[in-house]
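This structure is in structure tokens; I'll ask about it shortly.
The other protein chains are all here in position, but one chain of the complex has been omitted.
Our next item is chain A:
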Amino acid sequence: MTAAAPPLRAEAAVIGAGPAGATAAAVLARAGVSTVLIDEAAAPGGRVWRAPPDVLRARAGGPELAEGDALRARVAGAGAQLLAGAVVWSVTELGGRFRIDVMTDGGMTDHGPRVIEARLLLVATGALERVSPFPGWTTPGVIGLAAATILLKSQRMAPGRRLVVAGAGPLLAAVAAGALKAGAEVVAVADLNGAADWARAAPALAGRPALAARGAGWVAAMLRAGVRPGFRTGVRAAHGDMRLEAVELGPVDAEGAPVAGAPTRRVACDALAVGHGLAPATEITRLLRAAHVFDRARGGWLPETDDACRTSAPRLYAAGDGAGVLGAAAALAAGERAAAAMLADLGRGPAPRPAPGASRAARFGAAMGRLSRQRPAATAAIAPGTVVCRCEDVTRAEIDAAFDAGATDLNQLKHFTRCGMGPCQGRVCGDAAAELLALRLAGRGGVDAARRAVGQWTGRAPLRPVPLDALIGAFDYADIPVPDPAPL
């Protein structure tokens, strides 16, 4: 039998080494708190400041690489213990300590399971991408906008040769510009927002001139290449059988609903990068039964926190996009706040000062969040035959039928239809399915009140699907701690 590695014990554990988590870990470690920082990726940086692989480093560049390198240097210099390439599959809290079970190397090799124990836990797991379903969205060649940024940042590679970029928010221009730089042809950019929507965000953008300039640079790169964004335009369908052949675009109204009867445009392409905003990754805070609130502008459901990032659960903190999507700059500040609160709670620092009110970074993030919010009217327009849960092939019509059969909350819908029971564990379909139920349930309180009633998936382990083989390793039968037999 392979001996299990002894638990790694620390005063604080931080899950997620993006701007919030890495910052907090660095602050804690520098203050002398033994800290373990855990991330799925090979190096700190998160999504926005993702480290390129060494072989591509020379071709990388730009402000995001510099900012990411600064963060990585800060972590390395602070003395936090980094557990990279580690997938957290279980977090439990017992007897005043968190137990974090990780699989190193994604469980794909025999490095096997590992256990970290810590008194304090900061969850800084960032955001998940939301895609509002449309006919053909599961066709090979359709990729998420945020997923496309990972491909561009880590591999300098565009998702196709002839690319359509669609959806909402700042990632549209980022992906279009990145794909052009990577040598792809961008044949259309379809933005759910209109010029007026962007204009409303202008004051918040002006408060972050460097970020606004970066966005302007992306737009300029698009315009130089002759790509003009189509405002208030949405994807009606993706066509193609085994691979994407064309995307159908059409006008949408101010709420994101397709304009009925308006002419549509068919654009031949081999890839579609599409995303409709980001949602906080709440798997761990849900698993630990922390209280959550629904805030559409900050991405939907998020853990309830005080202004020092404390959740409702003892010694559990949440910071960064995982506690409400506000972007990387706001996440850095949140990481500092979380670390200050953790130090104070350990008796190793002064009580954290009250947050000074929304920072410019937070206002910028909130403006981006409003542009990327989930739009009920767009969800309402999903056709009955469109697949919503791609793992289990559950259509909108089946979700409506489940509502008619009495399913009024998301977990009941799961039982009625298997929606969310597949390998994505509900991450991809959850927001759309919940919104569809909420639209049916909505009374005078409106869709948001109905979303609160519909709820979210109950948190479950494993937090990612894990191979049984890696989980159980080699063992002798005699060492399985089989409990006493049940009564006869």
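The rule is short, and it goes like this: a contact is a pair of C-beta atoms (placed from the backbone, for glycine too) under 8 Å apart; a residue touches a chain by one contact, two chains touch by 3 or more; residues count from 1.
Note that contacts and distances are computed from a predicted model.
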Task = For the chain that's not shown, choose its UniProt protein name out of "Response regulator", "NADH-quinone oxidoreductase subunit H", "Glycine/D-amino acid oxidase" or "Sn-glycerol-3-phosphate transport system permease protein UgpE".
result = "Glycine/D-amino acid oxidase"
Task = Tell me which residue among A:E11, A:D197, A:D307 or A:D409 touches the hidden chain in the full complex.
result = A:D409
Ask   = Of A:G194, A:G349 or A:P462, which residue touches the hidden chain?
value = A:P462
Note = The missing chain sits against chain A at residues 90, 92-94, 99, 101, 113, 115, 289, 405-409, 411-412, 414-416, 418, 421-423, 425, 458, 460-462, 465-469, 471-472, 475, 477, 480-488
